[in-house]
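A single protein chain has been omitted; all remaining protein chains appear in their positions.
Order as written gives the chain letters A and B; numbering starts at 1 within each chain.
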Amino acid sequence: MTNPRPRIGILTISDRATRGEYEDLSGPAIEAALRDYLATECDYERRLVLDEVPDITDAIRAFAEAGCALVCSSGGTGPSPRDVTPEAMEKICDKLLPGFGEKMRSASLEVGVPTAILSRQTAGIVGQSLVVNLPGKPASIRVCLDAIFPAVPYCIDLIGGPFLEGNADVVEVFRPQQR
Amino acid sequence: MTNPRPRIGILTISDRATRGEYEDLSGPAIEAALRDYLATECDYERRLVLDEVPDITDAIRAFAEAGCALVCSSGGTGPSPRDVTPEAMEKICDKLLPGFGEKMRSASLEVGVPTAILSRQTAGIVGQSLVVNLPGKPASIRVCLDAIFPAVPYCIDLIGGPFLEGNADVVEVFRPQQR
Partner (left out) sequence: MTNPRPRIGILTISDRATRGEYEDLSGPAIEAALRDYLATECDYERRLVLDEVPDITDAIRAFAEAGCALVCSSGGTGPSPRDVTPEAMEKICDKLLPGFGEKMRSASLEVGVPTAILSRQTAGIVGQSLVVNLPGKPASIRVCLDAIFPAVPYCIDLIGGPFLEGNADVVEVFRPQQR
């Protein structure tokens, strides 16, 4: 008897990728990074949605209800009129975790991207799922994920999710000693 | 046939400067810095208002409706009872951009001002205008503007404003390659 494999949802938020106007490169880039970080075998599911608040909240809710421990989105976090990912996050999250956005912005600034301050990326909790917003640009995804991933497995522990083990040669997963 | 010159609004938020109890040094300091950064010729308009939410929101709305691509305010961002600029921003902005406040506070911390953490400066979008809160103290204005200005022209691009060119010898304006 074994536990089911942990599930991870990946959500590409993009009008153009959803309409097939270009190929979704962000979703596969996120999956590749997570497979690289995680020693634990997980099931990955990818979806695409339009830049519309109800589409985004529906997709996140569906991933959470399907038992995803982690949901990573890409796109929709800038200042443009069609960028509404943060508005969807405010609607659907039980709690927002501003430290994720701070850390991702500062990591992007450190690699020489001054426009990182335009990003409204955040993270939050939906039930027993951690939801993290990543940038839409594939090149920036790994910078942001590298910056925050060491804290992800412990966060999932705290909200009652599965125990995820990292690949020690790729990422240093951190779990503080509990009191 | 030429485009009209881009417009920039500068708003000094200060009871005492508005009542003439002292000279407004912040507004001229902001205008001087922006003229220094920008190769594009712009029209600048300066206003003073009391530290009252309706006065601040009215002034920002008027600048946005007059077509200002950028509105820079100074003052009213501290913890004092009369400091209400952030409350006005929350009321009037379509979107808030927390990365601006983070970057301005960290830039001020870096130049040795530990009380930068008391500042509630932020930035946001009102229609097609980017609104940025700066400190009230003239000495701190340039520190904050230097820190965030490289991202300003691209932000204005994203919200449909005019194309602003920087003075390359003063500031390195950054525009990431679009996908």
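In this text, a residue touches a chain if its C-beta (ideal position, glycine included) is under 8 Å from a C-beta of that chain, and two chains touch if they have at least 3 such contacts.
In this text the structure is predicted, and so the values were computed from the model without any measurement.
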Quiz item: Touching the left-out chain: which of A:Arg16, A:Arg46, A:Arg82 or A:Lys103?
Solution: A:Lys103
Quiz prompt | Contact partner of the left-out chain, one of B:Val113, B:Ile148 or B:Val173 | solution = B:Val113
Exercise. For subunit A, enumerate the residues touching the unshown chain of the complex.
Key: 95-100, 102-103, 106, 125, 130, 148, 150-151, 154-155, 158-160, 172, 174-176, 179
Quiz prompt | Footprint left on subunit B by the chain that the document does not show | solution = 22, 78-81, 83, 86, 98, 101-102, 105-106, 109, 113-120, 136-137
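Just so we're on the same page, only the chains that are shown with their structure count from here on.
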Quiz item: How many angstrom lie between the CA centroids of subunit A and subunit B, rounded to a whole number?
Solution: 31
